[in-house]
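Yeah, one chain of the complex is gone here, protein chain that is, but the others are all in their spots.
As written, the chain order gives the labels A and B, with residue 1 at the start of each chain.
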Amino acid sequence: MTARLAANYPYVFAVVLFVIGVHTLLAHANLLKKIIGLNIAGTAVFLYFIAMGNVRGRLEPLVDPAHPHAEFVNPVPSALILTGIVVAVSVTAFALSLVLKLYRHYGTLDAEEIVRLRSILDEDH
Amino acid sequence: MSTSSGGWYAILTVTIPIAGAIVIALLGEKQGRARLAVGIAAAVGPVLLVVQMLRLLGDGRPVTITAWQVGPILTLRFSADRLGLLFAAVASTLWVATTIYSHGYLAGGPNVRRFFSFLSLSLTATMGVALAGNLFTLYIFYELLSLVTYPLVIHDQTREAARSGRMYIIYSLCGAALVLLGIVGTMALRGSLEFRPGGLLAGVEPSGLVSLTAACYIAGFGVKAAVMPLHGWLPQAMVAPTPVSALLHAVAVVKSGVFGILRVLLFVFGKDLMAEAGIGAALSVVIAASVLLGSISALREDTLKRRLAYSTISQLGYITLGVTMLNAEAMAGGLVHLVNHAVMKIVLFFCAGIIITVTGRTKISQLDGIGRVMPRTMGCFALAALGMVGVPPVCGYVSKWYLLRGAVHAQQWPLVVVLVASSFLNAAYFFPIVIRAFLRPYREDVPGLEPGGHGAGHAAGGHGPVGHGMHGAPAHSPGREAPATMLWPVVLLALVTVALGIWSAPLGFIELLVKGL
Partner (left out) sequence: MRITDHFPLTIVVGTLLGAYLSPIVGHVRRRWLPPFAVGVTLLALIQAIQLNIRVRDCGELTYQLGGWPAPWGIELLVGPAAALMVLVLAAISTLIAVYCMAYIDHEVAPHAQSWYYAAFLLLLAGMLGMAVTNDLFNTFVMMEITTIGACALVAAKDSRRAAEAALRYLLLASLASTLILLGIGMIYMITGNLNLTYLTRELETVWRQYPRLATTSLGLLTLGFALKAALFPLHVWLPEAHSAAPTPSSAMLSGLVVKIYAFSLIKMNYVVFRPILGIVAPLRELLILLSAAAIIGGSLFALVQDDIKRLLAYSTVAQVGYIFLGAGLGTPSAVMAAFFQIISHSIMKTCLFLSAGIIAERTGRRKIALMDGMGRVLPLTSAAFTVAALSMIGLPLLSGFIAKWHLFLGGLEAERPVFIGLILMSGLLNAAYYLPVIWRFYFVEPQVCPVIHGDPAGDAGALGAPGSWPPPGIRRRILSRLEAPLPMLLPVVALALACIVLGVWTGPTIAHLAGVAQTIIGGPGR
């Protein structure tokens, strides 16, 4: 069991990272930390993909005329993750802009504090 | 399955009132006469069409038409058989009278246009229920009936009307939902929704599902038919204007419920399955209790309209009992009572409405000597009350006679006892009113006499219909009768109650009907 886990250490890392990320996203009140958590979880999945594409002992997927029959690692996951990263960056940017907007309104980044402030402000209306 | 040549009659019967409602809605709030004319036309049209369909039926060409295919299995289908036409004839005829009466009752009040529009739409719904050729059509119009009668119930828009209306709609929707559940049960049993003489489910083995389906139907239609544990809305709904109480809560709505039960029992389950699954026996226990308890509750009620409502609960039981006894005489008695009760009860309600309009009195304890000031009204009331109790020659005795004969024939001695006891109870709650009205001296200073401020405000509602039809006359001046538009329908209908007791043609029709089953 341990040996199998050790052999598949990238996946173990991915799972640990994923759990940390999701926990941060759901459990922390600070909006910035939530976004960081989301990114950690996302990165975990990226790591998972990359690890999946890798085959130990194979070459990077560059066609070399000298070795026409060389075996490569699977390049598709890396390509996919490139897209995934782009998506993650844009989501993060969007989330940050919303956080900024909220900060301007409430003067805090604490989600619970925002809920409290909102209920007070709503009563005033 | 085939569509007969007269199919358009059925469709027109249902659509003419819709057209009437639209025209009424387009007319101005002030155009009372035009509204009355349209209203009457929209009610007379179906009467004529029903007569025409009866003639076709007599010629052996019953009207059936598949009006529209909504989807697979879901067909909008009308078929005018004897049972449906009987109900349609009663309802549409009484509709004409009610339209005229309502015109007098509501004249000058607010939202009259809305009232007449929805009154007309309610006729559509009732005709649809009567002429429905399958369960889906029946369900559509049954559901529609709840929706279009709601505005009539809460016509006064008082807080109390809103509360009663809410209760009414909750009961109605739950009832319709149960009917739908029954329909789904029927789908599970047979995969078809068409009515068949002798029963759609004939040949199905009695099972838990059959009983459950039957229970859903009976409870679902029983809500409208005000079968005893499900009757809560009916006395509450008496907050509606009196024509509504008269028409809907004595004729259209409650009878739709009863009619639904009859239709489903006879045309979906069929006599054999009813007997095998013990549906009839179980139902007759519930109904018998409803008959007795309704009468007993009526005894204790002091508000006239509410007493009439409890009386309705009890009397409707007769109709259903007739079918559950499963023999020809009782069934004929039940169906005759469908007609008789409608006419008698509408007279009683109309009289109550006249009393409210002219004097503002809603409670029986306030009616001392009222017969001396309003002899014609109270005369009609007394006549109808006698009929309810079962005194010849007013029509009520006919149905009771048949029912008793049926019960004896079926050797259902408990039911014989129930029928007799109920007659005594009828006498016990109707005669005191008549005695009070005619034998006691008239009292001017009855509390709650002020127009608009009548006591608990049960019957009449907030805006006080008092004086609306009076053209400026002092509202409670004694010695006056109601305006002609209100009085004439009552007198005519009272004469009809006697005619039905003497004339045997309707009986012949009903015996044919029963033979057909």
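Methods note: contacts are C-beta pairs under 8 Å (C-beta built on N, C-alpha and C of every residue); 3 or more make two chains touch, one makes a residue touch a chain.
Note that this is a predicted model, so its numbers are computed, not measured.
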Problem set entry | Selected from B:36, B:121 or B:140 as touching the chain missing from the view | B:140
Exercise. Among A:58, A:101 or A:116, which residue is in touch with the absent chain?
Worked result: A:101
Exercise. Which positions on chain B touch the chain that was left off?
Worked result: 68-72, 74, 136, 139-140, 143, 147, 151, 154, 157, 162, 165, 169, 173-174, 177, 180-181, 184, 187-188
Exercise. Which residues does chain A use to touch the chain missing from this display?
Worked result: 18, 21-22, 25, 31, 34-35, 38, 41-42, 45, 48-49, 52, 76-77, 80, 83-84, 87, 90-91, 94-95, 98-99, 101-102, 105-106, 114, 118, 121
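Please note the rule applied: only the chains that are shown with their structure count from here on.
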Problem set entry | Where chain A and chain B are represented by their mean Cα positions, the distance between them in whole Å | 69
